[in-house]
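Only a single protein chain was left out; the remaining protein chains are all shown in position.
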Amino acid sequence: MTAPLLDVCHLTHVFRHGRLILRAVDDVSFQIQEGEIFGLVGESGSGKSTVARCVMNIYRPAKGSILFQGIDICDPRQRRANQKLLQTKRQLIFQDSASSLDQRMTVAEIVAEPMAIHRIVPPRGSLREEAKFQLYYVGLGEDCLDKYPTELSGGQRQRVAIARALSMEPALLVADEPIASLDVSIQAQILNLFRHLQEEHGFTFLFIAHDLAVVRYLCSRVAVMFRGKIVEIAPTGELFRDPLHPYTRALLSAIPIPDPQAERSRPLPPFDLPAPQGVLTEAAPGHYVLRSP
Amino acid sequence: MSALLDVQDLSVTFHSPHGLVEAVRGVSFSLQAGEVLAIVGESGCGKSVLCKSIMKLLPESAQIVGGRILLKGTDITGYTEREMRRLRGRAFSMLFQDPMTALAPTMTIGRQIGEAVLVHRPRLPRAALRRRVAELLDLVGLDPAAARLCPYALSGGMRQRSVLAVALASEPSLLFADEPTTALDVTIQAQVLDLLRAIQQKLGTATVLVSHDLAVVARAADRVAVMYAGKLVETGTAEEVFYDPRHPYTWGLLRALPARAREGEPLYTIPGMPPSLIDPPKGDAFACRNEYALAIDYEEMPPMFQITDTHFAATWLLDPRAPKIEPPVGRWSK
Partner (left out) sequence: MSTVLYCLKKLAAFAVSLLVLSVVVFSIARLAPGDPLVSYYGDRAEKMSPAERAWAEERLGLHDPLPVQYARWLSNALRGDLGISYKYKTDVLEVIQGRLGNTLLLGGLGFLLIFGLSLLLGVLCAWFEDRLLDRWICRIGTVSSCVPEFWLSLVLILLFSVTLRLLPSSGAYTIGHAGDPADRLRHLVLPLTVIVLGHLWYYAYMVRNKLLEEVRADYVLLAKAKGLGKGAILFRHCLRGILPSYFSIIAISVPHILGGTYIVETVFSYPGLGALAYESARYQDYDLLMVLSILSGGAVILCSLIAQAVNERIDPRIRAGEVGPLV
């Protein structure tokens, strides 16, 4: 087995707020192999976005290490030495493309901006050609090039955000709830796009979501986060077939069913579970669950 | 018996820099007391505008250009702001998508609920007011001690409950819930829906539940109306719409749900984009995204075809002359 693309080891991040100390991420470890879509699922406040921000060097973790292509990005010296590589090879896609795209720039400018910043000579002649190519990649036509984000629909804006991230040909795309604010019918389009990018072009994703239904279709492996800890990691099929942690089971049964009779009689799972404790132990090959030793 | 709310052929337009937006185009529906009606559609289909136009909460650029709104048999279409104010809160009230911004940030929950109580009972003594606020908080499943907290101290689910308490303060007979669960975690969504359902059963409040997600409304809705490009394209009881959908758009919405996806298969997506509501197409607005579209769909708007006493759909596929098509979605099974 080759070395993983991303190796997160015992990551801990603490928010201090006056006397209040909040362990947003508590001893989290996982690996992402090249070419896979890794899902990270949890409720708001579970720490999943904090993990993403640590991976992107937005937060500095209190403890633990994050290896990206063998570079320890938590080590300031190694980070500085590989700054350019890290900035281009990791890209972030946000939930709210309405506010993460500059309203005063055209789509062409937004998509080509990373190349301009890193002074990459555009292989297709001009930055505009480059933007056109990236838009084609994500399924948008040339007519979008000169539009402003406000003139686009939510789904189109999210495609522009993805095109911008792809323009650097990143090794890892971190998508922080990229479809949470989209309509169901548009969600499906964006999910298919992610799938296409992974299958046809071999991109690697860290895909963050609060909804297990979405992850099931897209991800090869899923980690479930609860109160700052990963309670279960497993290949997607196995997680859905045989969830071991009570929280995973509760999350699974929270997926609404498009069937009125079944849905009305579906009991509400208990969510007031105690704070997770224990260590990740391997229950089946590749299937880890948090258990008290 | 006359319906609680009867909307007849309602049309609403907006002035925008690009032209006149026909946000709601000839919508008719009625709602009985104590009933939960879900209106489902993509963003921009006019479902929020429909609710806000009934409560007259639209910005000044919007205008009701046709149709009538009857509340308990009284025509309220031409009501002035002053007359509407007397109805708001008591006759109908509203829940919003984002509970984070729906509460005034600088006032305690208790004061905001109390204010809503006082609107229609201005001479209520202090002690009685405090009792009523506690009662309301209890009704929505919050600790009455929460009255002293400000919104920032509450979680998303608790905020949505507080908004519900505000909305229920004057015991409205009709509640509009505009995407009440969209901004909440999956785990809390079902709780809020159950709460809405419980309150509807306890107080007999009729509810219009607006959502973009069909799966979410399955839990709470008695009837479902599917809206597309400013028109209702299919209405029926929840069972009829979920088990025997007739409109191709409803099929598309059901097929696109990630919960329906099988491992390894691509998700179904409805091709194309909803049409612009500035100068909408003259035929069926869904025709160009519809794989089953007939030639007539591009020419003439389909009327509402009746399928059962309660089930209607606006598609030419229901015309006796149309070819028979096997619907691509059936009953959902695990």
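Just so it is clear, A and B label the chains in written order, and each chain counts residues from 1 on its own.
Please note the rule applied: a contact is a pair of C-beta atoms (placed from the backbone, for glycine too) under 8 Å apart; a residue touches a chain by one contact, two chains touch by 3 or more.
The structure displayed is predicted, hence computed values, not measured ones.
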item: Option touching the unshown chain, where B:16, B:101, B:201 or B:306 are the choices; value: B:101
item: Candidates B:154, B:167 or B:287 - the one touching the absent chain; value: B:167
item: Chain not shown, touching residues in chain B; value: 55, 57, 85-90, 92-94, 96, 98, 101-108, 115-116, 119-120, 150, 152-153, 163, 166-167, 169-170, 176
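By our rule, only the chains that are shown with their structure count from here on.
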item: Centroid distance [mean C-alpha coordinates] between chain B and chain A, Å; value: 31
item: Residues on chain A engaged by chain B in the complex (per definition of touch); value: 43-44, 153-154, 183-189, 191-192, 195, 210-214, 216-217, 236-237, 250-251, 254-264, 266, 268-269, 271
item: Parts of chain B lying in touch with chain A, wherever the complex brings them together; value: 42-44, 156, 185-187, 189-191, 194, 212-216, 218-219, 221, 238-239, 242-243, 252-254, 256-261, 263, 266-270, 273, 331-332, 334
